[in-house]
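Written below as structure tokens is the structure these notes are about.
One protein chain is absent from this view; the other protein chains keep their places.
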Amino acid sequence: MSTERLAVRKTYKLYVGGGFPRSESGRSYPVTAVSGGFLANAARASRKDARDAVVAARKAFPGWSGATAYNRGQVLYRVAELLEGRRAQFADEVRAAEGLTRKDAAAVVDAAVDRLVWYAGWADKITQITGAANPVAGPYFNLSTSEPTGVVCALAPRESSLLGLISVVAPVVITGNTAVVAASETGPLPAVSLGEVLATSDVPGGVVNVLTGRTAEIAPALAAHMDVNGLDLAGAPGDLARELETAATHNLKRVLRPCAEDWAAEPGLTRLTHWLETKTVWHPVGT
Amino acid sequence: MTGSSSGSGTSRALGYAPAPESRSVVDIAPSYGLFIDGEFTEPADGGTFKTVNPATEEVLCEVSEAGAGDVDRAVRAARRAYERTWSRLPGSERAKYLFRIARILQERAREFAVLETLDNGKPIKESRDVDVPLSAAWFFYYAGWADKLRHATGGLPAHPLGVVGQVIPWNFPLMMLAWKVAPALACGNTVVLKPAETTPLTALLFADVCRQAELPPGVVNIVTGAGETGRAVAGHPGVDKIAFTGSTEVGKAIARQVAGTGKPVTLELGGKAANIVFDDAAVDQAVEGVVSGIFFNQGHVCCAGSRLLVQESVHEEVLAALRRRLTTLRLGDPMDKNTDIGAINSAGQLARVRELADAGEAEGAQRWSPACELPGQGYWFPPTVFTGVSQAHRIAREEIFGPVLSVLTFRTAEEAVEKANNTPYGLSAGVWTEKGSRALWTAARLRAGVVWTNTYNRFDPASPFGGYKESGYGREGGRHGLDAYLAPDGPDRRGHLGSGTGPGPGAVLEDFR
């Protein structure tokens, strides 16, 4: 007699500093499909996990921001290539997380891949859009250029587990920032799998760090962390957003406030430029 | 150091006799109301305060203190002006108003310079040669943008934000007004501006400029007052955007106040800038830059080069040259055309500078000032240099906002950058080296919004200015300065428009049609 083969389940862990730790708290929480069935136990990150992720992101910042824009574009494009190769897996996960049809889930994955490609192309162009040669009234060379803000923490959209996630993370890292992203609380599995893609890609460890767990638990720690420079509240629950924005003022983080987004639409430049600082350099001109 | 009024002068052989600018060019009224809807009006609660000349402690006049009701009147006037006139005007017409203002500022330059020096305590040569000309230049620059805005956004349609609340500091009263008002008006917004409590007079004189320019009533409203008035402006639900320049502490308070409202905010805050002198620097110009970096405007400059980082191999030489140079600085009557160092702006600021300088001594740094006689009246502090300072000292970490320089040393470029960036601030930095590749290497690594290489404290309306980290966000100056006063059309990503008011019916800029 033959029995159906028992599936080997995946353990969904955090992705921090290029490794896959469990939560230091030893906690997990059950993730269910929209239909209600059990999918997996995801790691439930603690405040200390959040802190570790920020440390990893800070550590990765000098190398990543110092890489050439061309290189960052190549690295992100490579992520798109890898994602393309695992479309089936991601489509399954997105379908379970978001309750989409097989076809719609596949379209979301395709859009996510295309989104990565779109952002990858911006790496060595955005500073040409945002920069300026300034004609000052004196014998000075004066140039404004864009630089990454630093460590950016993002609360990924709750409802868009992959496309939304990539839409907030890609602009952060393509501009040279490093990211800590809190995955959709209800649909975290595509985010963890994305971590696995990143780990096998050329993205250096620590450039993207993925936390899963309770947004209300993780987010305040990230929002108040004094070594974080930016905060994307895309996935912040409405009642939490004000509290998080207030916490972010302690070190004047750049905050992207939550608002209704159509993640399928072309993103525009806001998410890119929001994580850039303008630096203006003066130099005298003489002999 | 020589008192410019002493007549003993720089040398036995030459010396400068007193050369005071005449104050007869300005008429200061005994009291001023609030400039709302094109008229000076009395404050609703009748509150007043006095503004003094910090160089003499002489009371210059009484100024109204705007309460919440007055701020509300101003916001309503600004709203009416926004909806009925200003946002409906073609950009080319707004431009002409701004050009008019620029011209009037030039025509009345001397009046503004004298008034600024009387109210602020800064040397007349600085108000005359820096503050006032740059203020006029700011209006000229942004006047030209008013009918070209679609080119500034890369062709993407955008609209003004509405009523802008602006709160400005006392260190460059007129210039900060110009930095705020010019781009806001160019983009089609109307303004409620609160000047600093200790320096309201040039803003009030600017009201007269608005009248001479026949600016429509309500486009610019000026509400004088202290912190409470500023909070009323920032917290008013009819204000669509806040622009603030001042301390990091107040900037954070404003950010907290605005959190959750969806109002956009730009903040230009404090700094603790490093001025890095490498061993191959053009020493004489570097010393000059260090001096102007920290002693310009009595060090009341957010981007002041308050930390000198000097390479150990030239430490002695640079310090000797610096001390020698400081002995030629002339402290005294701000109205004297030869004065280099004027008065500290207020008793409160003087107390803070004294406290931090005393802390520097208590923590073991060596304090030095050139021989210097301070006037008996007014608020004065001598140019002061601390050597033997370490990164842990308060005088190396806290913004002093006074004529106090902390000197630290470094051995390698990496160490210089590490020390320069070791601060929560990130407004500006200076680099002095004759080696181009090192200048660029260093500039690229400094986490600061403005990097002056082989120069310092240069400002220009075409050049973006603003900070990283706790020095605030947003840029003033240049094309980048327009971003603070425009919102892209379409679904508003960051809830830019507060209180559901949004742009009025005429608010889509003509230029974008």
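So that you can tell them apart, the chains are marked A and B in the order they are listed, and the count of residues begins at 1 in each.
What we mean here is this: a contact is a pair of C-beta atoms (placed from the backbone, for glycine too) under 8 Å apart; a residue touches a chain by one contact, two chains touch by 3 or more.
By our rule, contacts and distances are computed from a predicted model.
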{"item": "Protein that the absent chain corresponds to, by UniProt name, given \"UspA domain-containing protein\", \"Branched-chain amino acid ABC transporter permease\", \"Deoxyribose-phosphate aldolase\" or \"Adenosylcobinamide kinase\"", "value": "\"Deoxyribose-phosphate aldolase\""}
{"item": "Contact set of the excluded chain (shown chains only)", "value": "A, B"}
{"item": "Options B:42, B:284, B:312 or B:418, residue touching the unrepresented chain", "value": "B:284"}
{"item": "Which of B:107, B:214 or B:317 contacts the chain that the document leaves out", "value": "B:317"}
{"item": "Contact with the hidden chain (one of B:338, B:387, B:423 or B:442)", "value": "B:338"}
{"item": "Options B:129, B:214, B:249 or B:414, residue touching the unrepresented chain", "value": "B:129"}
{"item": "Interface with the undisplayed chain - residues on subunit A", "value": "138-140, 284-287"}
{"item": "Sites on subunit B contacted by the missing partner chain, in the whole complex", "value": "7, 9-19, 125, 129, 280-285, 288-289, 317, 328, 337-338, 434, 454-455"}
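We take it that only the chains that are shown with their structure count from here on.
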{"item": "Distance between chain centroids, defined by C-alpha means - subunit A, subunit B (Å)", "value": "37"}
{"item": "Sites on subunit A touched by subunit B in the complex", "value": "129, 132, 134-138, 140, 142, 144, 149, 229, 241-242, 245-246, 248-252, 254, 256-257, 259-261, 268, 270, 277-284"}
{"item": "For the subunit B and subunit A complex, residues of the former touching the latter", "value": "137, 154, 248, 251-252, 255-256, 259-260, 262, 267, 269, 424, 439, 443, 448-455, 458, 460, 462-466, 468-470, 472-473, 475, 478-480, 488, 491-495"}
